[in-house]
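Only one protein chain is missing; all other protein chains are in place.
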Amino acid sequence: MQYIRAASVLQLLLGNIGRPGGGILALRGHASIQGSTDIPTLYNLLPGYIPMPHAHPEEDLDKFVAGSSTDKGYWGNMRSYLVSLLKAWWGDAATAQNDFCFGYLPRLTGSHSTYETVQAQMEGQVKGYFVVGENPAVGSANAKMQRLGMAALDWLVVRDFSLIESATWWKDGPEIESGELTTGDIGTEVFFFPAAAHTEKSGSFTNTQRMLQWHHQAVDPPGDARSELWFYYHFGRIIRQKLAGSGDPMDRPLLDLTWDYPTAGPVAEPDADAVLAEINGRNAKGEPLASYEQLSDDGSTACGCWIYCGVYTDGVNQAARRTSAKEQSWVAPEWGWAWPANRRIIYNRASADPDGQPWSPRKALVWWDAEQEKWVGHDIPDFTASKPPWHQPPDDATADEALSGTDAFIMQADGKGWLYAPAGLTDGPLPAHYELQDSPFPNLLYPQQRNPVRQVLPGEHNRYHPSPSEPESAVLPYAITTYRLTEHHTAGGMSRWLPYLAELQPEMFCEVSPALAAERSLEHLGWATIITARGVIEARVLVTDRIPPLRIQGRTLHQIGLPYHWGPNGYTRGDAANELAAIALDPNSHIQEVKALSGDIRPGRRPRGAARAELVAEYQRRAGITPQTGTEVRDGR
Amino acid sequence: MSGSDVTKAGLRDARPGREAAPSGTLERPRRRGRGEQPMVPDASFSSYYGKLVLNQPTWEARDIAGYLFLGGLAGAGSVIAAGAHLTRRPGLARALKCGAAAAGGLSLAALVHDLGRPLRFLNMLRTIKPTSPMSIGSWLLAGYMPAAAAAAASDLTGRMPRAAAAAAAAGPAVATYTAALIADTAVPAWHDGHRHLPFLFAASAVTAAAGLGLAAAPRAENEPVRRLGVAAGSAELIIESLMKHQMGMVAGAYEEGRAKQLGQAARALAVSGVLTAGLAGHRSRPAAAAAGAALLAASALTRFAIFDAGLNSAADPRYTVIPQRLRQRQRLANADGGAAGASHPGRAASSCSPAPY
Partner (left out) sequence: MAGDPRLLLEADGDPASASGYPEHPPRMGFFTDTSVCIGCKACEVACKEWNHVPEDGLNLTGMSYDNTGGLGADTWRHVAFIEQPLRVGPPDGAHDGAAAGGAGGGVRWLMSSDVCKHCTHAACLDVCPTGALFRTEFGTVVVQEDICNGCGYCVPACPYGVIDQRKDDGRVWKCTCATTGSARARSRPAPRPARPTPSSSARWMSCGNGPMRGWTSCTAPGLPTHVCTAGTRTTGWAGTGRSSCCSTSPMYTVCRRTRW
C-alpha cells in the first residue's frame, strides 16, 4: 500500500498522470481482479465504488448520500448513481416514496473482510459460507485458521473445477493428518458444485487498465458443471419460489428484486448479455444509456454500475468489439470497452497544459480544439467535452459543474491530484515506510516499527513474531518472501491439476542462496523445513544466486524464496506457504501482508502427526512469543 | 524501455526496446575472448547442466551390434565362398555359403526384432533413398538374402550353381555399408571415424568369415582363409588404431566402461587368432579351429566395442561440443589468416560461461 501511494505521489510530482506512457499500471493477480472490485466482491462496496451503508439507525438515502459523497467533483452525483443502481435491482418496487428501496440494502455492522469473517467463524457467529472460485485453505494467509473457521460452520458451499483443498480439508487436510481435527467431529455440511471454465460460459473480464473484454461461450460445460451466473440466478429463483406469497417484510428485498433474465439452452443458462445490458443501464423508455452523465436521481434511469454505463451503448455489446489493430489508432478504442465512457487513460486532461495544448508535442493525447469548441484527441477526453480550458465555475456550482477548466482530477472533490491526502485514508496523509508485521529488521527510517493502525487479529492460532529489538527475534532470523511462478496460478486450483502445467513446476520448492545453504546445511534438490510461529512446512531446496543475501546496516540478512501455489491436493502436491503466514492487514484495504515475513529454515523433511504442532510450539517458546507479541500499536526500537 | 512519440498526428518512430539491464552492474566483458583464440579446449567445460546434446541411439546392442557382426560375416563369407567355389574347395565353400545364409537369416531376425514396430519391416522397401545408408542397405539385403540362401541351397542340392555369384557380387557392399550407416549419424565416436570405419568393417568382416572358414573347413582347404585371417586380423588392428589416433579426444569414448573391456578383449583375441592361424593353422585342425573361433570372436567383440563406444560418446556432451569448438576456432583462425584481434560476427559460446555481449 505504501509503495503504491508513494508511486502515485512520485508520478504526480513528475507530471506523469494522464499522459501517454505515464500512470501506474499495477500487475494484478488475475484476469478480472479489477472487475472484482468494480462490480464488487468486496464487502464494503457497492458497484462503482459507492460505499456500502452501515447499520446506522435512521440513515435514509439522503443522509447516506450526504455523508458519503462530495459537494464537488463527479462524486457529487452520487445520488444519481445510487438511485439508478437501486432501480436496476428493485425495478418498479423502488420509488421515490420508499427511498428507492434503499432500506433493502444489507447493512454493515463492522468490518466483514474475509479475515474478520474467518475470526467470526471460529467464534461461532457464521452459519454458512460460499467459497466460489477461491481456495482459502491454500491462498489466504494463515491457512490453518481458514480451515478451522470452515470447521466451525453449519454448512459450506464450494464451487470450483476440481476438489480443491478448501473442499476436502475435512477429510484429508493437515489438521486431520495431525489429529487436531477428526472428520467425524466436524459439524460442517460441505456441498461441492463443479464450476464451468471461462471457455464454457459467456461473460466479461475487466483488466487492470479498466478494459472490459467479452468472452463468448465456446463449448458446453461438461456434466454437472455450471457457470456462476447459472448458479446464482437459479439459486435466487429457487429462494424466491420458496418465499412466494410470504407476508413477512423481511422477505420483500428478495421478492421485489428484478430477477427476470432470459435463459436459454438445455440447462436454462441465463443470458449474460442481458446482465451486461442491465449493468449498462436504461432510461425510462427502456432504451440503453450511453454515459453516466445521463443518470438521474429521480428514478427515471436504472444502471447496475455507473462506471460501466456506456458498455452497451445502442444496444451493442461494446465489450465484445474486436476491431483489429490495423484498422484503428494505437489507442485502439474499438477493442473492448474501458470505463468510464471508453476513456483509455483517465485524467487525460492532465496531458494538456492550462491553455489546452499538450505539454509536449511528443506526448499529445487530448487537446482543446478552439474551432470545434471541444476537447479532441486520440483518446476520449476524461473531461466535460465542451468545458473550455479557461472555464471558471460559479461559486455555488456543485458536482462536476464545480470543476474548472484545469481540474483534471475529476473524481476528486477539488479536481486536483492529491500529494497529501487529508481525508479518506485510515493511516496517514502521506506514505511512510513501516517494517513488516514480522520483520527481522528495525525500521531504519522512523522509530515506529510497524504501521500503528494496521489490523491485527490476535489469537491462539495467529501468533506474531517478536520485534527485532528483542533478542529472541534471532530464533526466526531469515526473511521469507513469497511469490508466484509463471507456470502456476494463485492457490493452484487452475494449474496444479493440469499435467501440462504440473510437469513444468512439479514440486513445492524454496530458493536459497549458496551462503544460506551453507549456513543451514541445505542441499540443492534436498528437503528443507521452514518454520514460523503459525506453522511449519517442507519444500525441496533450489540453491541459486538469484535470491542473494542482503547486507543491511553491517549485518547479512538471508532470504528464503517461497512460491505459494502448492497444497496437498491435485496432480502436483506440496505444502502451502500460507501455513506460515499470519493475518495482519493493511488498514485501508484489509489486504493481508504475506509477501514477506520472518522465519527459520532447517534441512530435512518436516515432522508428521502431532510432532508438527509441537515443533511450532517449541519455536514459540524459544522466541518468547506471547499473546501480546507483535500487537503493539506504538513501539520504539 | 520501448519508445515512441505521440504527436497530434499520431504515433511516430516506434522503437523496440533494448534489453533491460539486469540487477547489478553489467560490465561489458573485455574483448580478449575474440582476439586470442586458445587452441586448447576449456579445462572447465560443461554443457547445459551436463545434459546430453544428442539423443542416445535407441538400438539394442544385441540386435544391432550383433547385426554388424553377422552382416559382415555373411557378406565377406559370400565373397570368400565364391572364391572357394572357383578354386575347387568344396568344403570351405559349403561352410561359408551355409554360414553366410545362416548369418543372413539371423541378421534379418535381429533387424526386424529391433524395430519399434516390427510388423512394419516391409516399409523399408517403400522407397529407395540414396542419402540413407539404411535404405540402400535394406535394398541390398533384399537382394542379398535370397541370393545367399539360394547359394547355400544350391550348394546342398546341386542346382542353380550360379546363385553363389549373385551373393558374392553383393557381398562387399553388404559387409561395408553398415560402416557408412553408423558413421552417417551425429554420434562422435562413429562419425569422426567415418574415413576409417568402412575399411575397418571390411577387415573385420573378412576376419570373421576367415575365422568361420578356419573353424569349419577341412584343414586341406583352409590355406586361403588362413592367410586371409592373418591379413585381415592384422589389418583390423592397424586400422582401428589409426582411426582412434585420428579422432583426437573422441577416441576417449573407446576407452570407457564396457567399450574399453570389449575392445581389449577383441584385440587380444585378434592377436591370438592371427598368431595361431599364422603359426599353426596349417598344421593342426584343432589349432585352426581355435584360431577361427578367436577370429570370429574378435570380429564380434570389435563390433560390440564400437557400438558401446558410440553410446559412450553420445552420452557425454564433451565429445560433441569440444571437437566442434576446436573445428570452429581452427576455421576462424584460418579465416583471419592467423591474425589475432579479428572481429567475427559469429562466435561459439559456452552455455555456462559469460558470453560476449
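Order as written gives the chain letters A and B; numbering starts at 1 within each chain.
Please note the rule applied: a residue touches a chain if its C-beta (ideal position, glycine included) is under 8 Å from a C-beta of that chain, and two chains touch if they have at least 3 such contacts.
Everything numeric here is computed off the predicted structure, so don't read it as measured data.
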{"item": "Among B:T185, B:S234 or B:S272, residue touching the chain not depicted", "value": "B:T185"}
{"item": "Hidden partner chain, touching residue among B:R15, B:R62 or B:R283", "value": "B:R15"}
{"item": "Hidden partner interface residues of chain A, rising order", "value": "485-487, 499-507, 509, 513-515, 524-525, 540, 542, 544-546, 548-554, 556, 571-572"}
{"item": "Chain not shown, touching residues in chain B", "value": "2, 4, 14-17, 19, 22-27, 29, 48-49, 51-59, 114-118, 120-121, 123-124, 126-135, 137-138, 181, 184-187, 310, 314, 320-321, 324-325, 327-328, 331, 345-349, 351-352, 354-357"}
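Going forward, only the chains that are shown with their structure count from here on.
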{"item": "Inter-chain centre distance, chain A versus chain B - centres from mean C-alpha coordinates, in Å", "value": "65"}
{"item": "Of chain A, residues touching chain B in the complex", "value": "20-21, 329-330, 358, 361-365, 367, 377-378"}
{"item": "For the chain B and chain A complex, residues of the former touching the latter", "value": "5-8, 10-11"}
